[in-house]
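Note that this complex is displayed minus one protein chain, with the remaining chains in position.
Labels run A and B following the written order; every chain starts at residue 1.
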Amino acid sequence: MFYREAGQFKASYEEDQQIFTIRQDRVGFYAILAFFFLAVPAFANQYWLQAILTPVLIFSLAAIGLNILTGYAGQLSLGSAAFMAVGAFGAYNFMLRIDGMPFIVAIILGGLCAAAVGIVFGLPSLRIKGFYLAVATLAAQFFIVWALVKFPWFSNHSSSGVITTQEIVIFGFAFDSPERKYLISLAIVAVLALLAKNLVRSTTGRAWMAVRDMDVAAEVIGIRPMRTKLQAFAVSSFYCGVAGALYGYTYLGTVEPEGFNLDLSFKILFMIIIGGVGSIMGSFLGAAFIVLLPIFLNVAMHSTLGGAVPASLAANLELIIFGGLIIFFLIVEPHGLARLWQIGKEKLRLWPFPH
Amino acid sequence: MQFFFEVLIGGLLSGVLYALVALGFVLIYKASGVFNFAQGAMVFFAALTFVGFTEVLPAWFGLEEGSKLVFALAFVLALAAMVVLGIATEKIVLRRLVNQPHITLFMATIGLTYLVEGIAQGIWGANVRGLDLGIADEPIGWIMDSANILVSKFDVFAASVAGVLVVSLALFFQFTRVGRALRAVADDHQAALSIGIPLQHIWAIVWGVAGFVALVAGLIWGSRNGVQFALTFTALKALPVLILGGFTSVPGAILGGLIIGSTEKLAEVYIGPFVGGGIESWFPYILALGFLLVRPEGLFGERHIDRV
Partner (left out) sequence: MMMNDIAQAAHAQEQANGRRVGDVILDLQNISLSFGGVKALTNISFNVREHEIRSIIGPNGAGKSSMLNVMNGVYHPQEGRIMFRGEERRKMDPHVAAAQGIARTFQNIALFKGMSVLDNIMTGRNLKMKCNMLQHALFWGRAQEEEIEHRMKVEEVIEFLEIQSIRKTPVGRLPYGLQKRVELGRALAAEPSLLLLDEPMAGMNVEEKQDMCRFILDVNDQFGTTIVLIEHDMGVVMDISDRVVVLDYGKKIGDGAPDEVKNNPEVIAAYLGTSH
């Protein structure tokens, strides 16, 4: 009875087009934003900030990127981690080689590098579809990682391509503590998520979905499949690139090309499957789920088995649960957690009545 | 010149290994239209199960370690395990996803990969194991003596096994009643059902055969490289093989495997030094990519025509 739309009429198209059309949703959203921007940095401990919240934000961004490509535009990609790598190494090199390069600009440039590479590896999508395209993205994944290791220029001639990211300084203000790194990540992710949400409900987003659903029909109404698909690759890779840069600058501090491997690409794919393919909010839910699951498993095993838990058992259990969950979600709720959330809200509208 | 031949032959023979894994893919794709990304994991599972059994059987039944009996028993048990795995996969996963788009099925098999790996290691442990098939990895004497080219006995054995397998499978699909039924099922499930083909039996047979192929592939791979987790992802190389050969062609899988194996090795040896080596990790994929742009259905695959 609290979650009712009664009395809320949309009197203009402008109102109908808002992201949150129900007032309760809007209020809830601002509350959540306030919580994450103000309350969390003040009260959360270091562990939560460093090991949970920051990576969840970063992976959400990468998941949004993959969602744009695979969820909205329908082009399956198994190479998201490689684009993250391009963003990370791109930003690093811009910061390194150009004096006085502002951090935000470096991140954007890193993202643009990733976008450029994304367009190149997206060209095959004009002629091939489905899992053939997935194999092409595998080519991107392996080639990019190999190139970043083999050409020492990328890692400033360090061994095996390891780079240590520079300090983040914006307008003389150093972002060195976990709270500050969390906040800068939050700010960047929030802005980019908003832009993504706008994109997907605009003409661009509709063109993507049209190409996903039936590209012949899309062409007949004047949508150019080539441009649309390459746009999707570019935007998606940009997002993954920025996520990769943040991965290096605000999360790990030290990264290497091998760290952006196929396993990571699969992880991101799992995030969007579990979170909800084709949903911006689903990207956040999926990322949170995948990051929290191993931690949760660890805690659960410690409390049930007590004492030392063999690492191999934990690792195997993780594999089994990940794999099982993917299959479970694909069978039971292919639209993922986002859909479950929506169903929950629907029920909430009727609460306390059952139907 | 002989160095070139050595590399070429080495490449061809490693291509045979890829082809063996690709064969499993082709079988399942032909019969159910599902692209089983988990094939590599299944090869790993097969190999690990076999090795696991060779280790525990002597203890359970007081048999002599390394004996032919243990081998045979382990093989049979591993095969049984593969069939069970296949049927379970079909019942629990694939049947529930029958009407979903192919992408969904594909993603489910990615999940399956992780699941199978986890189960395999959970049961048998994650240590790297050796697998001894009793065939030495040493050069064949007379070739070495006459032409001074290194050709390993083991590789030739693997190639012959693969050859026999391919020929029998090709014959099976072409000439037997079950083979024809399989092809019908691959084409159109509903139609096959409506002419009375028992889908469940067919799928059981397919997964059984695919399991057998996976086991053979697993034994040979495991012998070559040891049975370890990495096996799952080495099997990814089978994907470019399939693209070259066509997803539905048994001879295509072999030909594709040979091409990928040889070009990969040759590229590594002859182009590699100019760029620092390690080309093998991506060369087959780029090659496959090129193929996709020029001939998307592969050398022997079927052309897909979209009706507007």
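Just so we're on the same page, contacts are C-beta pairs under 8 Å (C-beta built on N, C-alpha and C of every residue); 3 or more make two chains touch, one makes a residue touch a chain.
As the structure is a computational prediction, the values presented were derived from the model and not from experiment.
**Student:** Quick one: which of A:Val105, A:Val120 or A:Met214 touches the chain that's been left out?
**Tutor:** A:Met214
**Student:** Tell me which residue among A:Ile223, A:Leu252, A:Ala314 or A:Leu340 touches the hidden chain in the full complex.
**Tutor:** Going through A:Ile223, A:Leu252, A:Ala314 or A:Leu340 one by one, A:Ile223 is the residue touching the chain not shown.
**Student:** Of A:Gln17, A:Ser160 or A:Ser312, which sits in contact with the chain we cannot see?
**Tutor:** Of the listed residues, the one touching the omitted chain is A:Gln17.
**Student:** Using the touch definition from the top, which of A:Gln46, A:Ser177, A:Ser202 or A:Thr254 touches the missing chain?
**Tutor:** For the chain that is not drawn, the touching residue is A:Ser202.
**Student:** With the missing chain put back, which residues of chain A would touch it? List them for me.
**Tutor:** 13-14, 17, 195-196, 198-199, 202-207, 209-210, 212-214, 216-224, 231, 235, 278
The definition used in the following text is that only the chains that are shown with their structure count from here on.
**Student:** Would you mind pulling out the distance in Å between where the CA atoms of chain A average out and where those of chain B do?
**Tutor:** 34
**Student:** Spell out the part of chain B that touches chain A in their complex, as residue ranges.
**Tutor:** It comes out as residues 35, 92-93, 96-97, 100, 102-104, 106-108, 110-119, 121-122, 125-126, 233, 236, 239-240, 243, 275-279, 281-282, 285-286, 288-289, 292-293, 296, 306, 308.
**Student:** Going by the contact rule at the top, pick out the chain A residues touching chain B in the complex.
**Tutor:** For this pair, the touching residues of chain A are 74, 76, 124, 127-128, 130-132, 134-136, 138-139, 142-143, 145-146, 149-151, 216, 262, 266, 269-270, 273, 312-313, 315-327, 330-331, 334.
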